[in-house]
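This report concerns only the one structure given below.
Note that this complex is displayed minus one protein chain, with the remaining chains in position.
Labels run A and B following the written order; every chain starts at residue 1.
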Amino acid sequence: MKSFFNDTPHSTPSDPLSRVRINFLFVFFVAGFIYITTGLAYRQLVQASEIMIQSDNQIKRVVIRPPARGKIYDRHGYTIVDNRVRWSVKADLLSLQPEFRQEYLSLIRKAKADPTVPKINYDALNEQARLNVLNGWLDKIWFVIDANTDKPKKLKTVAKLPSNKEERTVNRLALRKHLTESRALKFTLITDLAFPGSENASDPDEANRTVARFIEQFPQGGPISLESDMVRSYPYSTMAAHVLGYVRDSTDLPPNVDDFTDLNFDNLQKLRYTGKRGAAGIEQTFDPILSGASGWELWTKTSSGYNKELLRSSEPRQGSSINLSLDINIQLAAEEALRQIKDSTGNPLPGAAVMLDVNTGEILAMASQPTFDPNRLVDRISNKYYDEIENQGGWLNRATQGQYAPGSTFKIITAIAGMRNHIIDWDDILECGTSFRVGNRDFPEHGGEAFGSVDVEKMLTISSNVWNYRVGLKLGPELLAKEARRFGLDAPLLRMPPSLTNPSTTELPYPTNRLVIPDPAYKMRIGAGPWNSGDTANMSIGQGYTLTTPLHMACLAASVARNETRTTPTIIHDPNRDGRHEGAVSIGLNKDQLEAIRIGMKRCVEVGTARSMQIEGLSIAAKTGTSEYFKNGEKAHLAWVIGYAPADNPAVAFAVLIEGQLDTSTWGGKTAGPVAKAMLEGWQVENDKD
Amino acid sequence: MTLTWAWLILFLATFPWLIAADLLGSSLSGWNLVFYISGLVIVTPCRRLRRWQAILFSAFIGFTFEALRPIPHGSLAFSLVFIAIILSSFPELLRDKSRLNNGAVLVNTASCLVWYVAIAFAMRNQTPFVLSSFLYNLSLQLLLAAGLTLLLLKPISVYQNQVMDKLRIP
Partner (left out) sequence: MDNNRQGAKASIIALIVFIGLWILLPSAVRRLNKEAFAEFQAPAIQLLSKSRDLARYWELRSRSTEDLVAAGRDLARINATLELKLQAMEDIRKENLRLREMLRYPTSTDYLTVVARVATRDTSSWWQRMLIRKGRNDGIRPGCPVVFGNRVVGRVTTVHLNISEVELVTSPAFRCTAFLEGDDPPRIVHVSGVASNPFTTGRAKVSVIQPDYTPPAGQVAKVVTTGLGGVFPAGLILGTLDGGVTSTAQGNLKEAYMVPSKNLDTIEEVSVLVPKYPTAGEILMSPTDRIKLEEFK
C-alpha cells in the first residue's frame, strides 16, 4: 500500500502539536474555501431563508403587483375591452452598474482632458454615463429589430415600423424619475415592443415579427430582458370610446391588497409597479369592480436601494368582468353613420346618437362624435394626441354631457300637456297661419308657409310651430315646465344601481348637471328679467332656455312608446331586468289622445319631416327638430330626431343630435335622419338573428 | 527530458482520463449529471510536482474542463490553482492513504461546487432560480463527484505516479 502511494515513510514521527496544527490548518483552509465560494458568489441565492429571519424592516420593501383588469363584454358577449400581451424590454440597472462605472470614469477622463471645461459636474457626468450606456443597449435592440437580413446581399436596415424618436433614445427625465422613485425595479427601455411608441398601431403580423426577432436574436443572459404583461386593449379602437373610457397609470396604493395581516405592512417601505386606474367612462365608474385585487412581493434591498431577493409574495386577483347593454353592431352602425355627416370641409360634424331598449331601458348604442382611440391612451397620453382630441372637443360624451335645446322634438311634450290639461283634445283643429303674434312680435311658422287646419296628429307630422305657440300660450310656462319635468327632461339619469358599486355615483362619469326646464322663477334667478309670453312661445317649441341631453330625449321617446312618463336608462346588461322604471306612471291620456300622438309620429316618417329615415318593412314613429344655438356668437342649427320602432309594437327608441356649423345647412330630418336609419337597420339585423 | 515540461507531459497523459469521463457522461446523458473528475486528477501530481508546475498543470486541467462548457471562463481553473498551491505547499496534508482519500474527495467536490455555483450565478438572468431544486441538483452532483473520486482515485493515482516515475520526478 505504501509503495502504491509512493509515500515516504513516516521517517520523523511528527509531534502531536504539529499534527494538530496541520489538521487545523487543513480544516481551516477547506472551511474558508467553501465559505468564500458559497458565501461570496452565491450568497444572495442560498441564504434566502436566514436573511429572511435576520433582516428587519429596514432592509425590506414591499412591491405591490397590480392585477389584471376585468373584461368588458357587449350584450351578446362579444369582448369589447380586453387585455392583451404587452412585451416590454427592460434593463436591469444593478447588472449594468459596472458598465455605468466604466463609462462614468471615461467621461471624467475626457472632461479632465478637455481644457474648455472649467469645472466638472460629476452628477451630470454620472447621469450622462447612465444615459450613454442605456442608449448603447437601445441601439443594439433596435438594430436586431430593424435589420432586414432576409433578402439583400449587403446588410442594411429597413425600418419596418414607423420610427419613433421618443422610444429610440432613453428619456433623461424618465430615467431620473426612475432612479429617484423606483430604482428597485427594472428600467423600461421600450414600453411596448409590438407597438413601439404606442402611437403607431402596426398590424399584428408586424408586431409578432418584432417580438420574435427580439426573442430569437437578441443575446440572452445580459442585463436586457423581455417582460410580458397584460395591458388594456380596445379591439374596436374608437368604438364606444366615450362609454368605455380608458385607463391611466396610477401609483395610488390600492385599498384592496390581500394577505397583509401578518406582515406589519405599514412599517415597510412600499414600491409598486405602476398600476392602472380607470380614467373615464365605464373604466372609471366601475373601477372597483374591474380592478381586482393587488398582489405583493416582499423583497430585501441592497444598500444602494435595489431589489435584492424575493422573500415572499402573494398573487394578484383579476377583476370581474362587466356585461354592457351595448350591441356592437348597432353601436358600429351608429358611429359609422355619424362619421358620414360632414361639414363643408369634409370633417365629421359633432353629434351624438343613442338607442334604447324601450322595455328595459338598456342602452343599445351610445355614440358621440368626435371621438378618440383609448388604445392610444393606455400608457401615457402624448401631448400631441391630447391636444388633438381637446381641440376637436372629443373628450365630451355628447349623449350624456352635451346640453342642447330640444327644438321641435319638445312639441310632443307641448301636445301631451295640452291634452292632459284640457286645453285641446286630440281631434280639435287649430287654424295655423304663416306666423303668430305674441305681444308685439310675430313668431313665424317654419319654412314661412301656412299649414291651415292642424290637429295633434298633423302637428306632429308637419311640425307646425303656430299650433304650439297657441297651445303653449294657453298652457302657460308653469304647466309646460311641469309636464317636461314629469317626463324627467331635467332629471339626473344613469344613477348607479345600489347593488353594483357606490350608489351615489353614476354609471357614466360626470353627466351634465346643467339641465334646464325654464319657468318664470328660473328666468328671475338667472337675472334675465321677468318671464314674458314670448318666452312661453319659445318654450313651447323647445327653444329658449330649455337644455337637455340626447339621452334624455331618447328616454322621452321610449316613455311615449310605453305610454309611461319615465324611462330609467342603464348601460349594464341584465337578462332578468323586469322592465320597471323608476317613478314611471301612465302618461294619463285617453286612448284616442295617445293614438293621435303615435299616429302623428308615424306619419312624420311616412309623409312628414322624417321621410329620410324610411325603411321598407319597418314602421317607425319619429319626431324631428331643428333648434337654434349660438356658436361663436352666431346662429347655427342643431338637427334632432327622436322616435321609436316598430311603431305598432315598440322595441327600440332612439335620439340623434347633430351640431350644425355656421356654414352648414342642418335640418332635423334631413341631417339626423340617416343616422337614426342606420341604427335601426343595425337593430333589424340583430332582431332578425334572434 | 528536462523536468521543465513534466507538467505538460503529465497533463497530456491525464487528458484521456478526462475525455473518458466526458464520454461516460455522454453515454449517460439522461442522468443530467456531469462526470466530474478534474479536481481528482490534480491531487496526486500536486504532491510531487513543484509548486509552479502544479499550478500550470491544474490551470490546464481547469481550462480544459471549461473550454466546451458554458461555465464562466476561469472560475474552475483558478480554484484548481488555488487548491494546487495549498496541496503542493503542504504535501504532508495528504500524507497517508486515508488523508489522501479524504483530501481527494474534498478537492473534487469543492472544485465541483465552485463551477456549479459559478454557472448558477452566470445563469441567474436566464432561468428562474428554485432553491430546493438547486440544492437537490447540487447535492446529487457533489455526491457523484465524491463517488467518482472514491472509485477512480486509486487507478488514476497509480497511473499518474507511474508517469511521474518515468519522468523521474522525485
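The criterion applied here is as follows: a contact is a pair of C-beta atoms (placed from the backbone, for glycine too) under 8 Å apart; a residue touches a chain by one contact, two chains touch by 3 or more.
Note that the coordinates shown come from a computational prediction; the quantities given were computed from them, not determined experimentally.
One of B:43, B:100 or B:120 touches the chain omitted from the figure, and that residue is B:120. In the full complex, chain B contacts the hidden chain through residues 15-16, 19, 22-23, 25-26, 29-34, 51, 55, 60, 63-64, 66-70, 73-74, 78, 81-82, 85-86, 89-90, 116, 119-120, 123, 126-128, 130, 133-134, 136-137, 140-141. If you put the missing chain back, the residues of chain A touching it would be 65, 67-68, 83, 85, 87, 139-140, 143-153, 155-157, 204, 208-209, 211-213, 215-221, 226, 228-230, 295, 313, 315-318.
Throughout what follows, only the chains that are shown with their structure count from here on.
One simple way to say how far apart two chains are is to compare their mean CA positions; for chain A and chain B this gives 64 Å.
If you check the complex, the residues on chain B that touch chain A are 48, 79, 82-83, 86, 90, 92-93, 95-97, 100, 106, 110, 113-114, 117-118, 120-126, 129, 131, 134-135, 154, 157-158, 161, 165.
Those residues of chain A that touch chain B in the shared complex are 1, 4-7, 10, 14, 22, 25-26, 29-30, 33-34, 37-38, 41-42, 45-46, 48, 92, 95, 220-223, 225.
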